[in-house]
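Report on the following structure.
The complex is shown incomplete by one protein chain, all other protein chains being positioned as in the whole.
Note that the chains take the letters A, B and C in the order they are written out, and that residue 1 is the start of every chain.
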Amino acid sequence: MLEQLKKEVYEANMQLPQLGLVTFTWGNVSGIDREQGLFVIKPSGVEYDKLTPADMVVVDLAGKVVEGKLNPSSDTPTHTYLYNHFPKIGGIVHTHSPWAVAFAAAKMDIPALNTTHADTFYTDVPAADALNKEEIAADYECNTGKTIVRTFKERNLDYLATPAALVSQHGPFCWGSTPDKAVYNAKVLEVVAEEDYHTLQLTRKNCELPQYLLDKHYYRKHGANAYYGQTSAKSFSHN
Amino acid sequence: MLEQLKKEVYEANMQLPQLGLVTFTWGNVSGIDREQGLFVIKPSGVEYDKLTPADMVVVDLAGKVVEGKLNPSSDTPTHTYLYNHFPKIGGIVHTHSPWAVAFAAAKMDIPALNTTHADTFYTDVPAADALNKEEIAADYECNTGKTIVRTFKERNLDYLATPAALVSQHGPFCWGSTPDKAVYNAKVLEVVAEEDYHTLQLTRKNCELPQYLLDKHYYRKHGANAYYGQTSAKSFSHN
Amino acid sequence: MLEQLKKEVYEANMQLPQLGLVTFTWGNVSGIDREQGLFVIKPSGVEYDKLTPADMVVVDLAGKVVEGKLNPSSDTPTHTYLYNHFPKIGGIVHTHSPWAVAFAAAKMDIPALNTTHADTFYTDVPAADALNKEEIAADYECNTGKTIVRTFKERNLDYLATPAALVSQHGPFCWGSTPDKAVYNAKVLEVVAEEDYHTLQLTRKNCELPQYLLDKHYYRKHGANAYYGQTSAKSFSHN
Partner (left out) sequence: MLEQLKKEVYEANMQLPQLGLVTFTWGNVSGIDREQGLFVIKPSGVEYDKLTPADMVVVDLAGKVVEGKLNPSSDTPTHTYLYNHFPKIGGIVHTHSPWAVAFAAAKMDIPALNTTHADTFYTDVPAADALNKEEIAADYECNTGKTIVRTFKERNLDYLATPAALVSQHGPFCWGSTPDKAVYNAKVLEVVAEEDYHTLQLTRKNCELPQYLLDKHYYRKHGANAYYGQTSAKSFSHN
């Protein structure tokens, strides 16, 4: 069942330790088959060097396990909520990567301060509101998805152009057209969080990127007029 | 004698360099057999790549060497004191991991600022008082254990729920139900110390976690109602 | 065509991930054959582990592709402009190395604060002005070269003695007598950016190097009276 997608999701998960994005088992990637309405996700708490493609768990868009011997990631309800409310994404990744976590704990957006950021994220990456007592007491993981979606609505953000969010006090969630691209975005987020931290210690004055530079770098790589890389246009996907 | 425990303690010691927690020989792990009242500890000042399971030293709860050709770790009296006063722990680790040391030198607790912390530590990790002149002059290593235990009593902390302490001006001691889990906790402590340092440079306002989020994340992984990982409940051990 | 130069440029590109200067494909090196007026550059967006010497693209000094199946780096117009206006350089490298980017985003020069800097860079490494809206809207990459060259003119800097610049909000460009030496300079820049960042957090008072120390260290390694290394003088090249 969904053997190809399981393999893709497995490989995307295995990139996390290679890219320095996880300690122990603290990260999970999923990928969705939109036609069948099923997604594949890492099992909970399994060490990366023991993971196999066959360990991946298949879940439907109501959050029910459809196939798999292991428990799915405890963050499965967050993935489910995001797939239901961000209908064009194909993969999701959650990590506790340390620079993104440092901003999340400070409840600060990761601001757009350089072109590395603008190449992947069209705006500041928002720090979604921390959950309140009631949101934590019941349906915690589902509410984690809700605070992200609510933040994108409130700020009028395009989830394809800004494929990441921090959950305040917690950490980053990233997504993309595929599991592999979601992981790519998670690595970019970590890199720009580190760069931004250092820039903000050097100066906090007038360092936000102007809109025209965000436009230039973002659309140099994304959309119909992209000219970075080996294909003349990348109209299918924002990332 | 205690061959299985020696192997476990050896392997836990060997994780320290792999996890980036030690420079040279600056760390030691021990593990206890509670039935026999004996613990096994790394010998003093031996390089990790020359260590073997047979080099481990067996010590009783009065701190006397029972078996072993090498001197035990110079921190053996600290381990002895902790095993005697924290009766439910099965393993102890001491390192000079650099982020934890940075907080210890500042005599600052490692505050609970994010869910990575709450997943393992139910409260701030306390910086135990630095030893005074008299405590250093005689029985230094034993007094190092005493300041930790005293701090837990004074602050009314549960040593199973907060399985780590800093000794001010010195460094971290961590523990767990097994030597392996003690090392796991030592790595988590180092990761959250690094994250907290950066968060505190971004902001020092209103960044302490609320109690309800500490409750949620800690009990998601620990205790009778835990639901993280592949076992439905983890009632035996807090970590 | 230019097989030897392609090999040199390929090898210089492959040094970038080895030296920790690039994430993913975010960097490019070129090298020029001044007699033929042609330069060789990395193709755009190709992963380093898939790159071969034959993938290198040959470009003339008008910026036109002369040979190659792949698109050249999207930064090719910047390289072209620099080769035309810095006539004695033989290689150029652009990266998004994170410490240099942190300074670029802060629009701050990388100041000469220690002898590591002075061994390679005779002055502060300038942060060239960020491009304005018009400069970004048309001929962006060419204008990136222009702001660098304009900065060197305005500040009366010798591009051989200071073989690097930051482009504000973007990142570093470095150069040298060969592609290999350009990469060497890019690594030095990243190292001194990291050192300077930490020095500036310790103190911002009176830490600029005096001119006589810049003279000493720079000319110990460069020019007719150099005495570092195994050749008695290095009169041919500044680096």
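What we mean here is this: a residue touches a chain if its C-beta (ideal position, glycine included) is under 8 Å from a C-beta of that chain, and two chains touch if they have at least 3 such contacts.
Keep in mind that what you see is a predicted model, and the values were worked out from it rather than measured.
With respect to the full assembly, the chain omitted from this view is in touch with B, C. In the complete complex, the hidden chain is touched by one of B:101, B:125, B:148 or B:209, namely B:101. Considering B:4, B:18 or B:71, the position touching the chain not shown turns out to be B:71 (whole complex). Seen from chain B, the chain kept out of the figure touches residues 23-24, 26, 43-46, 70-71, 74, 96, 98-99, 101-108, 130-131, 133, 136-137, 140, 169-171, 197, 200-201. Contact residues of chain C toward the unshown chain are 113-116, 184, 187-188, 191, 194-196, 198-199, 201-203, 206-207, 209-210, 212-213, 216, 220, 227-230.
In this text, only the chains that are shown with their structure count from here on.
In terms of which chains touch, the assembly is arranged as an unbranched chain of neighbours.
Distance from per-chain Cα centroids to the pooled protein Cα centroid is smallest for A.
At the interface between chain A and chain C, two copies of one sequence, fewer than half of the residue numbers in use appear on both sides, so the contact is built from largely different positions. Of all chains, the one whose mean C-alpha position sits at the greatest distance from that of chain C is B. Rotation angle relating chain A to chain B: 90°, from a CA superposition, given to the nearest 5.
Averaging Cα coordinates per chain places chain B and chain C 47 Å apart. Chain geometry summary: the mean Cα position of chain A and that of chain C are 33 Å apart.
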